[in-house]
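The complex appears here without one of its protein chains, the remainder shown in place.
Up next, chain A:
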Amino acid sequence: MKKKHDWNIKSKHILVVMILVCISLMLLTFAGKFPAAPVRKAASYAVVPFQNGINKVGTALSDMTSGFRNKKKLVEENKKLQSKVDELTAENSRLTQSISELDRLKKLYDLDKEYSEYDKVGAEVISKNSGNWFSTFTINKGSDDGIQKDCNVIAGSGLVGIVTEVGKNWATVRSIIDDTSNVGAMTMTTSDTCIVSGDMRLIDEGKLQFIHLKDQDDKIQEGEKIVTSAVSDKFLKGILIGYVSEIEEDPNNLTKTGTLTPAVDFEHLQEVLVIKELKQQKGDS
């Protein structure tokens, strides 16, 4: 009996019903009535262990292939590196001398709070956004390691992005090159504020866009450092974003726009550091 009843429902009806379900879901999440976060957490709870596992297999494989690299090459490389070490030692001693000067300058720019002062946790990128349209990724650390929503994520010397969602042992990060990302920033020397926004079209060139830069005295040159600004409510102050590569005046003659080269290599991102401190907390204390 039941089977017969099944056959009577036409596929058209199912289609209409499911479309209505989807649209109502969208409207509910848009209105904030539907608790999307717990459902997402449940789904990620099921998927993240697998992603972690596959990632481990991938790392093991790449380790193995690199192990097969022949000896000759390594010896050659070693020689090259040795000469590089000498070169760098010389350079290092030169740089040590200018550290005191740097300290002074940092104080001058009120940027003496270096990232090393923040409490950080290292994490691995285990999965990237499954589509081609957005630049978000998942890392293998979550609330267990003290990561919260809106935590800043850095790698090497520069800003990578911001945590948008947190689970027990995973977190989703939206990188600053994502098309929907906007970061309040400022220039290093003049402290002029601007907005750094990701743009799909510039990703291929490995660049970011900045807009609304007020620079009345034309002081900003190419190569100028752009750091996160003090007025941003989610990003901690003074994290390096990148270097100005092009700059031009807007038609309104008041502000400037241009592109900047990020300090982080987003194409080969594998390990990131998450700063546990939140901007909001810092303001409260």
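Here, a residue touches a chain if its C-beta (ideal position, glycine included) is under 8 Å from a C-beta of that chain, and two chains touch if they have at least 3 such contacts; residues count from 1.
Everything that follows uses one rule, which is that contacts and distances are computed from a predicted model.
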| item | value |
| --- | --- |
| Protein name, per the UniProt record, of whichever chain is missing from view ("Rod shape-determining protein MreD", "ABC-2 transporter permease", "Pyridoxal 5'-phosphate synthase glutaminase subunit PdxT" or "DNA-directed RNA polymerase sigma-70 factor") | "Rod shape-determining protein MreD" |
| Residue, one of A:N78, A:S93 or A:S130, that touches the chain absent here | A:S130 |
| Omitted-chain contact residue, chosen from A:V39, A:A60, A:V85 or A:L102 | A:V39 |
| Residue of A:S11, A:T96 or A:Q221 in touch with the missing chain, whole complex considered | A:S11 |
| Hidden partner interface residues of chain A, rising order | 11, 14-15, 18-19, 21-26, 28-30, 34, 36, 39-40, 43-44, 46-47, 50-51, 54-55, 58, 126-134, 136, 138, 164-165, 172, 174, 179-180, 200-201, 203-204, 267 |
